[in-house]
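Removed from the display is one protein chain of the complex; every other protein chain stays in position.
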Amino acid sequence: MSGNTFGEFFRLTTFGESHGPALGAVLDGVPPNLELSAAEIQRELDRRRPGQSALTTPRREPDQVEILSGVFAGRTTGTPLALLIRNTDQRSRDYGELATVFRPGHADYGYFRKYGIRDYRGGGRSSGRETAARVAGGAVARKVLQPFGIQITAGTVAVGEVRARQFLAATIEDNPVRCPDPGAAAAMAEVIESARKATDSVGGLVECRITGVPPGWGEPVFDKLDALLAHAMLSLGGVKGIEFGDGFTVAARRGSENNDPFGPEGPMTNHAGGILGGIATGAQIVFRIAVKPTPSIAQPQTTVDEQGAPRRIVIHGRHDPCLCPRLVPVVEAMAALVLADLCCRQRALTGDAR
Amino acid sequence: MSGNTFGEFFRLTTFGESHGPALGAVLDGVPPNLELSAAEIQRELDRRRPGQSALTTPRREPDQVEILSGVFAGRTTGTPLALLIRNTDQRSRDYGELATVFRPGHADYGYFRKYGIRDYRGGGRSSGRETAARVAGGAVARKVLQPFGIQITAGTVAVGEVRARQFLAATIEDNPVRCPDPGAAAAMAEVIESARKATDSVGGLVECRITGVPPGWGEPVFDKLDALLAHAMLSLGGVKGIEFGDGFTVAARRGSENNDPFGPEGPMTNHAGGILGGIATGAQIVFRIAVKPTPSIAQPQTTVDEQGAPRRIVIHGRHDPCLCPRLVPVVEAMAALVLADLCCRQRALTGDAR
Amino acid sequence: MSGNTFGEFFRLTTFGESHGPALGAVLDGVPPNLELSAAEIQRELDRRRPGQSALTTPRREPDQVEILSGVFAGRTTGTPLALLIRNTDQRSRDYGELATVFRPGHADYGYFRKYGIRDYRGGGRSSGRETAARVAGGAVARKVLQPFGIQITAGTVAVGEVRARQFLAATIEDNPVRCPDPGAAAAMAEVIESARKATDSVGGLVECRITGVPPGWGEPVFDKLDALLAHAMLSLGGVKGIEFGDGFTVAARRGSENNDPFGPEGPMTNHAGGILGGIATGAQIVFRIAVKPTPSIAQPQTTVDEQGAPRRIVIHGRHDPCLCPRLVPVVEAMAALVLADLCCRQRALTGDAR
Partner (left out) sequence: MSGNTFGEFFRLTTFGESHGPALGAVLDGVPPNLELSAAEIQRELDRRRPGQSALTTPRREPDQVEILSGVFAGRTTGTPLALLIRNTDQRSRDYGELATVFRPGHADYGYFRKYGIRDYRGGGRSSGRETAARVAGGAVARKVLQPFGIQITAGTVAVGEVRARQFLAATIEDNPVRCPDPGAAAAMAEVIESARKATDSVGGLVECRITGVPPGWGEPVFDKLDALLAHAMLSLGGVKGIEFGDGFTVAARRGSENNDPFGPEGPMTNHAGGILGGIATGAQIVFRIAVKPTPSIAQPQTTVDEQGAPRRIVIHGRHDPCLCPRLVPVVEAMAALVLADLCCRQRALTGDAR
């Protein structure tokens, strides 16, 4: 109800502020008897962690996960999994003007208007750091999906004006942009680097492809598979849009071009991006999200303080000049959470999710 | 859980198949003491009803609403509002091949794979007719928003390649396309007409603008205002994408261009579309959705039957050649439902939604 | 959230006031491909209907159910089942003082304080008539439980000071009290009859026994099987208490007497009433509820009006002098709803509810 829980049956609740004692997650509805170790979760967290390359913030956040409950003798027990990530750098600091001034492009203003109080240290609850808890949860969701052979792969397909021309999943982790087109990766890295040098930031696109989802997953009407994925992706800070399959281009198209004919194996083309009427068809699920340029930039910006008085602000600190590379594992995690939940819901309805 | 309910506190549940006895909705969490008549709800239903113009299906569906509960002496009582819309045309008909063949671009295939059974008459539960129940619910949601002065206006801003160049809200209901640019409306109508003549259909874009939302509405993290609006819009059949504010264009932009500076009255520009960190800033909320061309077209298409055997199909019947004009009131209704729910949730948290 | 929905996955929402146009229910999460007819639901409704014997109110309410959605060709489709029961006797009547005066023992006072408005006609939403919608929903829940061989049987085990000394399930429908002890049934009927003649009413106990629940059903911690049954039963108007197994007597007992030893088939005794730690053990589930005497009595009572001014009131009309006989099918329905939901939840978790 207050928006810190995601999912109906397989359900993630996250907590924590970026500069409080800890971040964490409680996962409920985890099927019992799944083999699970902290190392598996850590592997996904390490993909999201800052400081992996010259393109990301050099902040040092080890993001070490501890499993507090729900696992016994290496297996899930069916009880809630609590995952804890301590914040290591909590020393009292001078937040200076950030304590009273709203950063443009940030949630500060809204939080203050909503609650009348805000934890201004590093963004508090609205910090991108909160997504570490999602990635931890997503790692468990992947375990639920594993027996179905579901593969979820996201990559950065645009940075500024540079676009990927192919989606070679296997190459994504080979470059720091996490671009699935090795030919475009270097150019993207340059765009990011040049934004950083200009004390600026740059936006991009992330695409996600999912194979192996059994036809039939997804709920009709309000909880369509695409509606849930859209909900999941727009819940990520900085995401300004989503499109499925051929996306916005279908607006200019005719039905005779856009319909995917069916063959014995399912859809023979995939304009729809693997979802019809909100339900998986078995074809590859494809969506793209629009990611805005990081709002924290070390340039003077116009703003106001809590009393509404005009102020100029320069945001110091080390921020990612482009959100996309580190968003890739988060997008995958959110997709996994959506699918694990729908798997359980399908099972509840018919007793069988295949 | 099975996806027929929308909202957490102000909560709409819809039921009904297009060719069953009736459609309907139950609205729970409706504040007491709101003046409400069936006529107010009917007014919105009439905007969605087919047969309003030459551009929409000539099917005759009066969509007459009856209030079954929750209103006493012209006022809501705080108990659930049940709204009933009888289907008038339920005579037993020959559905011919539709009973066993999957229509390309439709939910038929997914429903069959999901449930192992489907009501094939006119799309059953996946029919666009289901949105009548949402429009009825949205009419009540508007009553909740009225005291805040919230205005929700949607319009068709593109059909095929034709784009609106301005958004004159007051002109929308003056043309059958529901286009907010009187200069573009005629060209759009022609594109629709020409698609129809070619036994084809055409896609488009619908834009929605909302003013008057108090800063602070929206929940952080998973239930961000934009995440809920995306969920709501992608739950509409035929919608393939959504973008907020400057949308996909931000992917190519720098942070220094994209951030909205704050002034004493809130954001001074509105690239963000009225939402930051998932919370309303008080600026106009703006989003656009991509609408695919109607999949039901009277041309031969390739498909399979329930046994997977190849078939050719021609879908007869009277369908809208473009979904946008009739989607406009549905988009508004869904936006109203999202906001009414967030209003109650804000009230629950702090006792005051202003 | 507003308390008109019961269940998490298999979920009943009811609507309607006793003197409004209709009562009804929407059931979501109904598994597809269950054979279902209106007649099956009607059979349960007929058990609850007034006027079945001299012991119940002679009001005539046919309570004819119509299935509006979710069934196609005699089978459930997995989409929401909407059930409608028209109120037949809605003629405008003079409610006289009931319009402004609070009936002792009734919800009138609380509703007025809660909502600031109330539908005073016959109790409105708080009328016992609302349970007709529950019985309709419970009839569908039974269909979900049928394959497991689950049997749910309730009976009146006390009226006033008269207590049943045995529980012969097969005899319950043979007497108008629905008492499982044929030897006590006549004495109970007399107590009811004598209360009626004294323009008074009398309380009683209803016991429910359930066999065939697979061990393992029920959720630990907050949604224990007994917690959900208690929630369900206390949600019935007039119920003032519930106890499981040996119930309140265990307060005076020692652990060595009260523990049920386990044998190869499960518990060898059943002090616990079939539930341990909130989870079904496979033993018979047993609980009893305390039912207060009907508050509507045709004797002068002291009360106040909406302005707080003292008033005397005599409630006319035809009311059941004892709630128990007609509560029996409602108790069974609520128990069935609890179990059908837990069945789906168990399936969601492990894929198998057996």
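Per-chain numbering from 1; labels A, B and C assigned in written order.
The criterion applied here is as follows: a contact is a pair of C-beta atoms (placed from the backbone, for glycine too) under 8 Å apart; a residue touches a chain by one contact, two chains touch by 3 or more.
Computed from a predicted model, the values in this text were never measured in an experiment.
Visitor: From the list C:Pro58, C:Gly74 or C:Pro264, which touches the chain that is not on show?
Guide: C:Pro264
Visitor: Taking the full complex into account, find the residue in C:Gln64, C:Gln151, C:Thr211 or C:Gln301 that is in contact with the omitted chain.
Guide: Result: among the candidates, C:Gln301 touches the missing chain.
Visitor: Looking at the whole complex, which of C:Glu44, C:Asp181, C:Glu219 or C:Glu332 touches the chain that is not displayed?
Guide: C:Glu219
Visitor: Could I get the residues of chain C that touch the absent chain, sorted low to high?
Guide: For chain C, the residues touching the absent chain are 1-6, 8-9, 14, 102, 104-111, 113-116, 125-126, 130, 158, 160-161, 195, 198, 200-205, 214-224, 226-235, 237, 240-248, 250-264, 266-268, 272-273, 275-282, 290-297, 299, 301-304, 308-310, 345-346, 348-350.
Visitor: Residues of chain A in contact with the chain that isn't shown?
Guide: 1-2, 4-5, 8-9, 11, 13-17, 20-24, 26, 28-29, 32-33, 66-70, 72, 75, 77-82, 84, 114-119, 124-125
Visitor: Of the residues in chain B, which ones touch the absent chain?
Guide: Interface with the chain not displayed, on the chain B side: 1, 9, 29, 31-32, 78-79, 220, 344-345, 347-353.
Note that in this section only the chains that are shown with their structure count from here on.
Visitor: Determine, using the mean of C-alpha atoms as each chain's centre, which chain is farthest from chain C.
Guide: Of all the other chains, the one whose centre lies farthest from chain C is A.
Visitor: Comparing chain centres built from Cα atoms against the global Cα centre, which chain wins on proximity?
Guide: Nearest to the common C-alpha centre lies chain B.
Visitor: Need the CA-centroid distance for the pair chain A / chain C, whole Å please.
Guide: Here the centre of chain C sits 46 Å away from the centre of chain A.
Visitor: Give, as an integer number of Å, the spacing between the C-alpha centres of chain B and chain A.
Guide: Chain centroid spacing, chain A to chain B, equals 26 Å.
Visitor: Using mean CA coordinates as chain centres, what's the chain B-chain C distance in Å?
Guide: Those two chain centres are 38 Å apart.
Visitor: Counting only residues that touch at least 2 other chains, which ones in chain A make the list?
Guide: 1, 9, 220, 345, 348-350
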